[in-house]
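Accompanying notes for the structure given below.
Of the protein chains in this complex, one is absent; all others appear in place.
Should a chain be cited, it is by its letter among A and B, assigned in written order, with residues numbered from 1 in that chain.
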Amino acid sequence: MAKEIGKDRLGDFYKDGGKVRKRREWRGVEDTLYDYSRWLTIMMTLGKFVMKPRNVKAMFRYRWMANYLAVPMMVDRHTQGLRGEYLRICHTEQDLIINDVAQLLDSLFRGDRRIGNDTEFSKKVVLVDENEMTAVMMGFPTLKSLSRETPSTYVSVLLNQHAAEHYIDVAQEFGLAGDVCPMPEAEAGVSIDDDAPVLGACAIQCNTTCDGSLLGNGVISRRLELEDGIPVFQLAAPLRHREEDVQDYAAQEIRNAIAFIEKHTGEKWDWEHYFECAKRVNYATKCRQEWLEMNRTPYPQVFGSNLALYTETNYMAICGRIPAFEEADRKISKLAQQAYAKKKMAAKEYRHRAIIWGVQSHYYMDFLVWLLNCWGIVPLTDMLSLVSTRVLAEEDTPENRETAIYDMAWLTENMIMRNRTHGGYKVLLNELWEFTQQFNADMVILWEHMSCKALTGMHGMFEDRARELGIHLVWVSHDLFDPRIISRQGVHDQINNYMRTVMREEPIDPSLEVLHDEESW
Amino acid sequence: MKDLKHLIYFENLLLEANNELIRQAQKDGKVCVAYTCENTPEPLLNLPGAFSARLRAPRTGSMEVATYYLTSFLCEYSRALLERAIEGGYNFADCIITPDGCSMMNRCIENMELLKAMGKDKPNFFYEYMEIPMKGDDNGLNLYVVQCRNHILKPLAEHYGIDTSDAAIRQAVAEHNRVCELIRAIGEFRKGEHPAITGYEFHVITLATYACPKYLLIDKLEETLEELKTREPDKVFPYRARVEVVGSEVDDLDFIKLVEDSGAYVCADRFCYGSLPGRDPIALTDDEDALTQVCRQYMLRGECPRYMDMPKMVGRREYVAKVAEEYGADGVIYEQMKFCDPWAYEKMLGSHILREEFGYPVLAVDRPYSIATSGQMRTRVQAFVESMEIKKIQKEGVANG
Partner (left out) sequence: MNKVLKFALKLLGKLLLVALGFFVVTFTVYFFNLDMKLTAAIEPFLLKHYDRIERDTHL
């Protein structure tokens, strides 16, 4: 029990084969009380959620709801070892995400034909994909854009590493090959297993990240449109997003999507609201760039899995539509500047500066916390946080309205992950080495999501280039949603082996080197 | 049945990617445009002065180097192509044009580019990547036209001085249509109760039209068509069932052979490198430019699972059922190359829908790029044939009271 960073043996909190950790950390009086107060707030958010009978009903209807029992533990995993500003930054990010997801769940169940069945509310709902840029909703302030896949699969796996296994198995029982990406596979499994809320005036699907997600949508829309009668628009975002000659196509897709939403909801696009959201998107971009700028120095402040998760939520799911995220951006920036001025560090020792590239293992999102605490590898930034920096048009003028269509198209094309895994090898391969230089990194941790064909298709070139440039490239293979293929310890082992055999180093916190948390959430 | 006069000739053409007709066409001064995906409009690659060659990797053995670059999780077609390119097997090509049809094919070609695996001693060589539509609509058509103009016509004109005028496109379409009409006519012989051509023979002939310069094949195709008109089919149909093969890329002669050796006559080929709809003639009118018409017909007829709008998705399964009915198939075999994402999903959906909504017995299989003599696949097809036979007997039993 220590106040100072790095004094605790964080591995000792784990119990072999246990589902949860033995106890929470003692971080000194001030930080422990702060963490406790945030825990209380989370408990209140959860309490408020279960006060509504419809949410309890949903808890007993949808299998994936069981994962939400693990919400506080997810926060604990991401705050491991943190103190001071870092702890506060993490909570600002995590708590807001939790609140946002609680509201998403509440709205889904309110409109769900099986649960709340509020038909008037449902008429104002536009369903969107998980991992989908919600830019086309920026001008519809009276509509609710809700994603069913976000709580059923995406967040579920963050909460519980085993959450998607059931749905993966369901999809495979129906004949889906086991080598496709488990994310769209699990989403398809939810639909097949009749475990998705049914609501909405219409739905906007998108070829988000890969061939798998494009095709998985076909399974979902079949049920949604042909059985549940909810019209679905497929928004086709060009893959070669850096090319000039695809932008008109992308822009027209946005116009068509807006027209589709207007037709099925009876609402009209509101330019004033759009430009308000655009301002917030620009503010978020500015903040993110400031954080990344700080991360180029020896004292990075906003980094790791929290940055990835927060960027993903703020950049895509929020897209300037919720003012609370602007507040959070401001608060995070303030805390980061404070810590930077004091040259604070998030762990007791920084040994290596690493760029985290590739597609992260979703069932082990807090791996970056482990990386820092166990080996002193600082995850300066990850691929998911290196998204569009384009400044959107903010002023409502006739010319800007046209520009705005192209801005939305650009954002949609540059959704997280696909902005790097698609669009040609330059964005995935060449730019990685530019970032390693910009961030003064000596190491690249390359998440190899084995069923992500766009990523693994560059495997050899990554190796060749790293060798040429003399950068330590550490592969970390995983199967995104399925820890049965490579467990969390399997992930650790890949780093441990490299650090011991190639780098000939000893861990900073040896208690973390081997953690048998296969049964854990 | 008596052997087809030119079958061995066609088979020999398929033994090498750089076959004798490619060499002959290049000797004639023509530019060889390599491509890899059915979403690349073929007539645009066959403008006067150019000819297309769809890349294959016949007699693939080890793929170790390609597996290092692409890992073992990418489909074997993409790995086999990269391996062959690294070995120098595609240095005959003068350029390569590929759409981002699927991630794996895109990465395969990108690796070729990064490794400089093609275009040796060819200063005008170029790699072009195209965006192609994912929906069959007006916006998709506009994209298709722009992309074909920028990534096919423009580079061909700039690098090799190819005439890309409307008249040249029309001329190429006419030649393309002649081949399509011949293949269609030959394919018609699969429809009768006693077909005059086997599925294997037809596959060989069709495949040759993708892998060789078309204009050099026309006389042999015409002769084969004439020969089929008088060819005596076997008195007793030597197969136990008729099947339609549906799915991803098949350029492996052994796969269709294996299916037929297992007792199932392949009466229809709805797969990539097949004739349905790959050998549909393109109808042109005079009131619109040829490029737009070519693109529209490619887009509307495209059966690739990457088309994600509802009419296309529903249409894909209806098309399989329509072909099955037209060609008298007793059942459908859905095949996918292992690790192919698009066909993994389409196979799952299609096999259920064809079975449940259209009432066809369906076998769903995945397969490697080169199947050779797979006992496992043979057993599966044989079991499928038996199940179809049992169903037939049961049906007849019910009909006879």
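Following the convention adopted for this analysis, contacts are C-beta pairs under 8 Å (C-beta built on N, C-alpha and C of every residue); 3 or more make two chains touch, one makes a residue touch a chain.
Quick caveat: nothing in here was measured; it's all calculated off a predicted structure.
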Residue in contact with the excluded chain [from A:Ala2, A:Leu40, A:Ala324 or A:Val391]: A:Leu40
Residue of A:Asp16, A:Glu30 or A:Asp194 in touch with the missing chain, whole complex considered: A:Asp194
Residues in chain A touching the chain absent from view: 19-24, 26, 36, 39-40, 43, 59-61, 63, 66, 69-70, 72-73, 76, 170, 174, 192-195, 219, 222-223, 521
Residues from chain B at the interface with the omitted partner, ascending: 348-349, 352-353
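We take it that only the chains that are shown with their structure count from here on.
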Geometric centre distance via CA averages, chain B-chain A, whole Å: 39
Chain A-facing residues of chain B, complex: 68-71, 73-74, 78, 100, 102-104, 106-108, 110-111, 113-114, 129-131, 133-135, 139-140, 142-143, 146-147, 150, 305-306, 308-310, 313, 336, 338-339, 341-342, 344-349, 351-352, 364, 366
Residue ranges of chain A in contact with chain B within the complex: 171, 174-177, 179-181, 188, 205, 207, 210-212, 214-219, 221-222, 225, 232, 234, 236, 238-240, 243, 245-246, 248-249, 252-253, 256, 421-422, 424-425, 429, 448, 450-451, 453-454, 456-461, 463
